[in-house]
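Sharing a structure here in structure tokens format.
The complex appears here minus one protein chain, its other protein chains still in place.
Residue numbering begins at 1 within each chain, and the chains themselves are lettered A and B in the order written.
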Amino acid sequence: MTTLAVSLSAFGRPEFWIGVGILVAIYAILTLGLQLNIGYTGIYNFGQVGFMAVGAYAMAVLVVEAGWSFWASLPAATLIAVAFAVLLGLPTLRLRTHYFAIATIAFAEIVRYVIQNADGLTGGSQGVLGFEIAWQTIALSLQADLGLAPELALVPLLIVAWVTLAVLFAVLLALGRSPWGRMLRAVREDEDAVRALGKNAYAYKLQSFAVAGAVGAVSGYLLALYLSFLSPDAFLASVTFISFAMLIVGGLGSFPGVVVGAFIVQVVLEGTRYLQLPLTDHQVASLRYILIGLVLILVMALRPQGILGRRQEMVLRG
Amino acid sequence: MAEAPILTVEDVHLRFGGVHAVAGAGFHVARGSVTALIGPNGAGKTTLFNVVTGFVRAERGRVSYDGAPVTRRPPHAIAARGMVRTFQLTKTLAALTVLENMLIAAPRHPGERLTTVLVRPRAWRRREREARARALELLDDFGLGGTAGDYAGTLSGGQRKLLELARALMIEPRLLLLDEPMAGVNPSLGRRLLEHMERLRAEQGVTFLFIEHDMEVVMNHSDRVIVMAEGQVIADDEPHAVRADPRVIDAYLGARRQEPPA
Partner (left out) sequence: MTGRQPAVSVGRPGLPARRGALARHRGAAAAVAAAAALLAAGGLVDVAQATVNGLTAGAIFALGAVGLSLVYGSLRLINFAHGDFLTFGAYAALLANAGLGLPLVAAALVALAATALLGVGMELAMWRPMRARGAGALQLILMAIGLAFVVRYAIAFVAGPEPRRLGVDVTSSYDLPGGLRIGQTELWVTVIAFAVLAAVVVLLRSSSLGKQMRALSDDVDLAETTGVDTGRVIIVIWAFAGVLAGLAGVLYASALGSFDPNVGFIILLSLFAAVILGGMGSAYGALLGGVTIGLVQEWSTLFIDVRWKLVVGFAVLVAVLTLRPEGFFGGERRL
């Protein structure tokens, strides 16, 4: 008879929490964009990981291949991600929700495939290295200033990640509460009603999509710095669906819920690493995805508004 | 007619999967008038509204509003110019509050532009205050003042009709196309709606074109009646003339013969 043992000592180590903290911030940023699209605007963006990939790789390629400075590459790569969002959104946002969802999934997969196969530009499966040198100098000096021990080397990134999250959170919260945000919610409810009142529903959808693209790109930069190495495997479709799990656990329509959901889901995922079951590594990895699948099913079936979502604001309609 | 008509519809044709929903409809609507559009079910009235307001593209025909052609313009552009329609099944935005429903209709609001909100976060406060004041004023006019903070989804059917009309007025329309404004509304509420319409016409010169089945309303409250049947305009005259028109009687009787028993 096997007993379920958890290696609690892992939870005590600071590196665990720093790693969790960074990933929570990265995923929360990614999911903020998803919330704007799904929770506020009612457009089913299932390709959010694609914008993460576009941002991260555009930055890496600009720095490593084209010799740009890291800091200059960030706004440029963000613009590229926004351009992708606009190009994708223009023909597809007029489609019905299901079709748009499929188109966005296709977009994310196309991005990943292109990254994987355009070896000349992106290094393909071999990946890209060396884009974070500028960041590392800052990180190292911060580490020295703060007198951090070597195990805490990632603390500077943790700080930057959470500051970025805080800034984007504030921005999106303000956007959500503005008249523009009100229009997004109106579009979510009934596009034709919005048009009948003289407002261009399509334009609002496109803008919402573009903002999500930009936010996705930012999460990509942070992921790149965390991994120090980019490969197409970091941008599988499952990333979007993990983000969805975080979105619905936290609650549709709630930006604070995004952070809560990201934290809960990430801790559960990371926690499975430390289960001492007689399982192989692959089985533990499979278990994590099974958990994500169960979260998606159970939350939608039993408590669709998640933790902080409001039932009235729930996007229940088809 | 002394002035140019505010709305001109010419030779509109539209097919829906084999059915000739609108088959060559045409008429004028005079400024400041109240015109009723009637006809048996399936005559093409709502479809015509959809064409006129840009929600559906006709195969043939021309529509002009206030002297300018609007035939292929998108619906939001037409509404922004002052030709506003309501829907047969009210489109109140259930998950928004009553006040928010009103505010989204406010025209020329800088706070609805993404760039403004991001770059100049204070620039829209004044317009928002104005819009709120106007919205609350209109809600009070329609007796909905107390519901401003409620979710629109909690309103009764009659209240939603009023909200839809109040909301349309936020745009300061010059031509209002109402699709069955009296349907499902109790008589006292209905009287109130008519009073509002009369006041708007008298004080602001708003023109009305409404689809209705309630003959009492049509006969007693409209200057002109247009009758549609099977996608065509078969009569366009003053109420009492239309009532006696044999073609109109035929269309209604014919339709009743074909309709399954209620």
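Here is the rule we go by: a contact is a pair of C-beta atoms (placed from the backbone, for glycine too) under 8 Å apart; a residue touches a chain by one contact, two chains touch by 3 or more.
From a predicted model like this one, the values you see are computed outputs, not experimental measurements.
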From A:V20, A:L157, A:I248 or A:L269, residue that would touch the chain that is not displayed: A:I248
Option from A:R13, A:H98 or A:R273 whose C-beta touches the chain left out: A:H98
Listed residues A:N117, A:S228 or A:Q276, member touching the removed chain: A:N117
Touching residues on chain A - with respect to the absent chain: 38, 44, 91-92, 95-99, 101-103, 105-107, 109-110, 113-114, 117, 192, 238, 241, 244, 248, 280, 282-283, 286-287, 289-290, 292-297, 300-301, 304, 315-318
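Throughout what follows, only the chains that are shown with their structure count from here on.
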Geometric centre distance via CA averages, chain B-chain A, whole Å: 44
Residue ranges of chain A in contact with chain B within the complex: 171, 174-175, 178-180, 182-183, 185-186, 188-190, 192-201, 207, 211, 312-314
Sites on chain B touched by chain A in the complex: 53, 55, 74-77, 79-80, 84-87, 91-96, 100, 103-105, 107, 109, 111-114, 117-118, 121, 124, 128, 151, 153, 167-168, 170-171
